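Heads up, one of the protein chains got dropped from this complex, but the rest are sitting where they should.
For reference, chains read A, B and C in written order, and residue numbers begin at 1 within each chain.
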Amino acid sequence: MPLGLLKYGLSKEHPAPRFFRDCTQPKKSYDAVIIGGGGHGLAAAYYLAKDYGITNVAVLEKGYIGGGNTGRNTTIVRSNYLTPEGVNFYDASVKMYEDLSEELDLNLFYSTRGHYTLAHTESAMRTMRWRAEVNKHVGVESRVVAPDEISQACPQLDIQCSGQAPIMGALYHAPGSVARHDAVAWGYAKEADRMGVEIFQMTEVTGIDVKSGKVVGVNTSKGYIETNRVLSAVAGFTPRITEMVDVETPIVIHPLQACVSEPMKPWLDTILVSGSLHVYVSQSSRGELVMGSSLDPYEMHSTRSSLDFVEGLTSHIVDMFPFLSNVKVVRQWAGMADLTPDFAPVMGKTPVDGFYLDAGWGTWGFKATPISGKTMAETIARDVAPDMIQPFRLSRFEDYELTGEKGAASVGH
Amino acid sequence: MTSRIAKKRGEWINRDKPLTFEYEGQQVQGYEGDTISSALWANGIRVLGRSFKYHRARGLLSFANHDVNALMTDGEDTNIRADVWPVSNGMQLAAVNTEGGVLKDKNKYIDHLSPFLPVGFYYKTFYKPKRLFPFWEDKIRKAAGLGKVNFNYPRIIKPKRYAHCDVLIIGAGAAGLSAAINAAAEGFNVILVDENRQAGGSLSYDHAGEQAAADTLNTLLEAVEAEKNIRLITDAYAGGYYGDHLVPIVEKSGITKVRAQTVIVAAGVFEQPPVFRYNDLPGVMLGSATQRLVHRYAVKPFDKGVVVTANDHGYRTALDLASVGTEVVAVIDMRADGASQELTQKVKDKGIAVHKGSCIYEAVPTKGKLGVKEVVVCPYNETTAEADTSRSVRLVCDGVAMSAGWAPAGALLYQAGTKMRYDNDLEQFVPGELPEGVFAAGKVNGVFDLKARLQDGRRAAGEAMNYLGKAVSVDTVKPVSMARPSHPYPIVNHPKGKNFVDFDEDIQVKDFINAAKEGFDNIELMKRFTTVGMGPSQGKHSNMNAIRILARIRQLPVEKIGTTTARPFFHPTPIGHLGGRGFHPHRYTAMHQWHVDNGGEMMDAGIWLRPAFYAPQGSGLTASEAVQQETLAVRNAVGMIDGSTLGKIEVFGPDAAAFLERFYTGKFVDQKVGGSRIAMLLDEAGVMVDDGVAVRMADEQFYVSTNSSNAATVYREMQRNVQLWGMQVTLVNLTGAMAAMTVAGPESRSVVATLTDIDVSAEAMPDGAFRSGQVAGVDARVMRVSFVADLAFEIHVPYKAGLHVWKSLIEAGQSAGIRPFGTDAQRLLRLEMGHHLVSHDTDGLTNPFEAHSDSLVKMDKPFFIGKRSLQILAKKPLGKKLTTFVLEPGFNGELPQECNLVIDAGNNITGRVTSISFSRHLNRHIGFAFVPPEQSSAGSGFQIRTDSGAMVAATACEAPFFHLLESKGE
Amino acid sequence: MQDAVLMSPVAFAHALRKPVSGEVNGMETALSFAAADVEATRNETLSICDVSNLNRFGVKGPQSAAWLQAAGVTLPEGTNSWTPQDNGSLVMRLGNSEFLVEDQPENSLCQTLNDTAVETAGVHKVIRNDAAFIVSGKLTSALFSEVCEIDLEGGALEDNRLVMTVIAGVSATMLKQSLNNQPVYRIWCDGTFGPYLWKTLLGIIEEQGGGPVGFNFYYEIN
Partner (left out) sequence: MKLLECPVNGVRPLSEFTYGGEYRDMPDPDTCSDKEWAAYVHYRAGAPGLKKEWWYHGPSGTWFIAERNTLTDKVSRTYIAGQEESK
């Protein structure tokens, strides 16, 4: 057993301090206000403090930290995207994740498993090659593999998928990982707090005060706060925030659902995704299968569960793994995904001075947590978005310069 | 040693059917009707499992599927819930998650390490240095998990059914039965569901040593049986509540999805354990668990027991225990005031001592912590939750029954959107505001008195019937004055801990305190940090105590803490049940069987099955040989392909031409009858969506084709725009109604001519011409096309005649050497012709300017979908252009694949290959690629990088590729 | 199979069962799948019959109702309803402005309508390619509970109503009628889905102890 745990057994009082202070009443003003205490918002706060020494920052969270999509996603981290700008961006995130446990002094259970995107059709195989080629070009380890190699990595997978959709190959992405989602939020919160950032839970933003095109403050359920810089990092709540400042975006909200099985001894070491079958699955360190599917088919601002989702998902799971027929689903839940038409985020400045947007994260937000925090912190600190996120600027839609991720409308996650 | 007692009235076992099974290598006797746990307990077996984290020995706790102490494997299946799973003859069972047997589990040492494994310990170590984490992670993963999955378990998918009813009632206890009887009597169609094997709820076990409850139950069951409007489903649970009253009822045989008009939740309550040190030892169980053992399975729970209670239910339990000969040493009542004089006296009359204001400070284990030896009883301070250890008494016993209170089985109510409120008199959450059409009755509604529960069931039925539009009077259920059913804080502090709150996850009181100290002092954060309620029983026995503990830590009232969200499923539900027998519709063309009979290699093409190529049995053809032969047949003689999967839409009406002009990029108003035009569809952003052909059959009749994969979408969009634009147009989707086949190649004209009355001569029928007539005696629509060859005829006939016409053409073409060809050859043929395929050679962002399709876009029309966006795009420089290309003659290196990249001298990605094939006809590799516009003109060279990284030179060239044949020296 | 010009969309799906075949309306047809008493037993439990060979006529457009009436056809009253003609032909109103006429073997309304030229604007003949089935027996509810999400037994098909719904994942039109004094359900779907739907329904029907019956079970062909 590691020595680090000794203190707990040997001390009478619990020796661990609070992760973050119990802030209740915001101050009159802050240098920056971050709306949304999820992974993204907390990461932005952390990098503002760490990289730019801006610590007079309030993070406002209407629920509890990490309680939105941070705590509802299926925790897959990968960078095997289709466009060089996308691959570069997510690759930077993967690299940050690899060192993040040490940096945040918290075990995030970042576990590199290898990620297989299964292809069941010729056109899916073409898309896999496209992604593999772009990934390789940018220096990310991805390649197209044949069914026998998939079988070696996951012998339990029925390559014929019970005859419903035989697997023709896969895109193998070596850096594909999973992490403990809550811990990412808690780790950023802990370190941001340590540097002076104040985190307010149960604090809702009710309005944003804009004068002459510039942000001057925010109204909250705990009173008015003066500030010139506001970051919205609220995922499924983005349209409600952008409406407060009259900023138009393409973002629409669709629920994204997931479920877990009961725990079992480890057998699935890799992360598997099938676009055709709308399935992604990995096994958590608790032994549960964490499973997700495609987005709900229509707009809704709710985290209700649907039976259709779990019926569809499990019918495909049992095609892939026939022996799971009697393994049980314990729980299903949903998040609200903020979707853009080109499957890429919206990041950076907006037509309102001092109002910054970190949104459009659809189904790919968790994997971008560190890099989005870092680049948004830079945007806020310098009032200039770094080159890396220029392709994701809001104005690309007006300019008809959508990102190429739309090129192959592949299933993400 | 057996603790099976004499036959009990209403027992659930069948004594005429004894059976034998094996548990951990030991032979065990039971009866049909026993659960695994009841049979084991009857045989004196107390250790039924090991806990998830600390590997502590565990016995019965709730004996109601509200905990997972007893999870077993039979070698085939795993995580079997022994408390509720029926035992069968010859079963060979073992506890899961043990090493070396449940009694000697090698991992039990972890229990001793628990002080060093504080709450969330895994977040605090194992990550420095980073390289060691995989080592620790492997250890953690192996330690986690419960059962081992059997990879040979068969694929079992159960049928799923739909059902419909007026009133769905969840829970067939007193309230549910009463509601059902009352609703059915008014003519409503009722489905009544209970997860137990028999209806009755607590009436079947909570007897307090008397007969009244059993009598009431008999009366109710007789009434239900007599009522034809009630469908009673037992051994089935309501998995969850979904929108508009959809509730999946899960049985062992499969799921029934009930769409109800109204739902009454009468699901009762879960008994909650008081919390004290070693409350998890085998032999320490809930009061209701002992009652179930006694009355349902005729098993004496223990010989000499104590009852610890914080409500009156403990007294009832004591009376039930005493009635079957258990020596009840004492009732230890955590309440300072104890129970009513009357109830206390009843217990005392049985010779049972009553200790008011006392608690069990700790249970003392037998050797190996495999059971309970005695309990330490101390005076209890209800306000501070502290035991006065200076005045302790030890009571020897082999079992403890615990009754401290209840939590509502309100999962479905939460999922339906019920706002629950905390009732301070009951110390329980009860429904506050119910959603439309959802009602609650009985204990889940905070009604505990038996008569009141029956009345509450009637009341709920009345409200449901009013909701359904039937005016029946609804009684008000008056509160009955009774002792508080639940204790506000049935928790005893102990410096050494091991006072368990969540038995699934081995979470003790101090874990909550420590979590709060670390800042996780919000119920959701606490849940996530401690994992309380996240185990397989989903907090049924633990969430309420967790809320009480947090409320006390934060010095807030319970209602301020709130509850966590109860997500489906009520009980974990098998993947094979949920997935069930799905439907996988396929479409077949009229010629399907012919293709199969003639060696067609059938492939999924969207929802259709199509031949990729033909390799008749015995031909010995490989795929690529077959494709090349088919292609050459078309180039040199004649071939035929089944094109029935094309989308086919008839557009009728005075506005038909005007409609198509708005819908597609081309012009149709001036189109001549008998001619065809390309129909290219864009989306509003100017992206290419589809291309087909529009034939004008009459002034007010067009026949439009679409790509196979877009047929449904294009038809749907046409319908929408007809409605939106308010045009006089009638649309008919003929995709399935018409079979289609293309006869292609130099000999195609002569083959078609033999079977038709249409003049198909070059003069009478130029490329693009359309004629109606007869082919093989069948009304047909015939078009000159040039997609796969310069000379080709597309023939459309009614589906039912499709095979006849196909066979006739094959026969007519025999002398010309006709060959059927599949989709693979078609793709190569169109490539040789230089035709791109939308969504194969284009992607989700490609506009017509990039795809060399400018000429198909009539920008001088007033409007078409996507036009305004094209006007904007036209002002921007083109980023890429689709071009046809060739590789060097005789190229024999590593062949580029579709989606290999075009790379420039500066090692930048500038494009990609979208199609590539070797054409035997041309003896060259030909393809399509996106390249920078300046490299798209014929003769420009560019480099393609292969999978292995080799660079291959390619040259843009003009389409169609046939000019390559004339200029061999290129 | 012999060379009839017309082929039932589900012909190849039931070829394996080697029915006794004959030609009806120019179409190769499965006349019987088993001895009469076996088919009768199946029918009592749950049976399915392929009646794709019946002649049909489709018409669509804003003036189609008036046109049919002018041709002497009695129309069903409301949207999504049907009515029998005196000669036994069925006339179905699909939605509001589309009609499907189906003849019984002995009558020829469809032929007459097909031969009638349309000279009115707003009337468009529709080429039909239906797979058509008759399902009956005492276990129909068990079958429908597996393949259809709506409550077909709860009045949806009473009073000559028809429904357009999804059966086993496929769009279909359904009605309930009395045929040979027996309540039967009639199902139509796009013929290209026919083989799939036939196999799917038959699979469940056989699980329930029923089976296929031939065309002769309902219609005596001379």
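The working rule: contacts are C-beta pairs under 8 Å (C-beta built on N, C-alpha and C of every residue); 3 or more make two chains touch, one makes a residue touch a chain.
Keep in mind that what you see is a predicted model, and the values were worked out from it rather than measured.
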item	value
Contact set of the excluded chain (shown chains only)	A, B, C
Selected residue (touches chain absent from view) among B:N466, B:N598, B:Q719 or B:S786	B:Q719
Touch criterion as defined above, residue of B:N69, B:N733, B:S748 or B:T914 at the omitted chain	B:N733
Residue in contact with the excluded chain [from B:A590, B:A685 or B:V838]	B:A685
Contact residue for the chain not shown (choose from C:M7, C:A30, C:I48 or C:L94)	C:L94
Hidden partner chain, residues of chain B it touches	242-244, 246, 259, 684-685, 715-716, 719-720, 723-724, 726, 733, 862-863, 867-869, 871-872, 875
Residue numbers in chain A that touch the chain omitted from display	238-240, 242-243, 248-253, 297-302, 304, 306, 308, 338, 341, 397-400
Positions on chain C where the hidden chain makes contact	79-80, 94-96, 149-150, 163-166, 171-173
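Quick note on the criterion: only the chains that are shown with their structure count from here on.
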item	value
Overall pattern in which the protein chains touch one another (line/ring/star/complete/other)	line
Chain of greatest Cα-centre distance to chain C	A
Chain centre separation (chain A, chain B; CA means) in Å	22
Mean-CA-position distance for chain C and chain A (Å)	52
Of chain B, residues touching chain C in the complex	159-164, 256-257, 259, 581, 583-590, 592-593, 608, 644, 650, 652-654, 700-701, 728, 730, 732, 734-738, 777-778, 798-804, 807
Chain B contact footprint on chain C (complex, rising order)	3-9, 11-12, 15, 27, 52, 60-62, 121-122, 124, 126-129, 145-149, 151, 154, 168-170, 190-197, 200, 204
Parts of chain A lying in touch with chain B, wherever the complex brings them together	1-2, 4-6, 8-9, 14, 16-22, 63-67, 71, 84, 98-99, 101-102, 106-111, 121, 123, 126-127, 129-130, 133-134, 137, 144, 156, 162, 164-165, 180, 182-183, 186, 201-202, 261-267, 285-287, 304-307, 310-311, 313-319, 322-333, 342, 400, 402, 404, 406-409
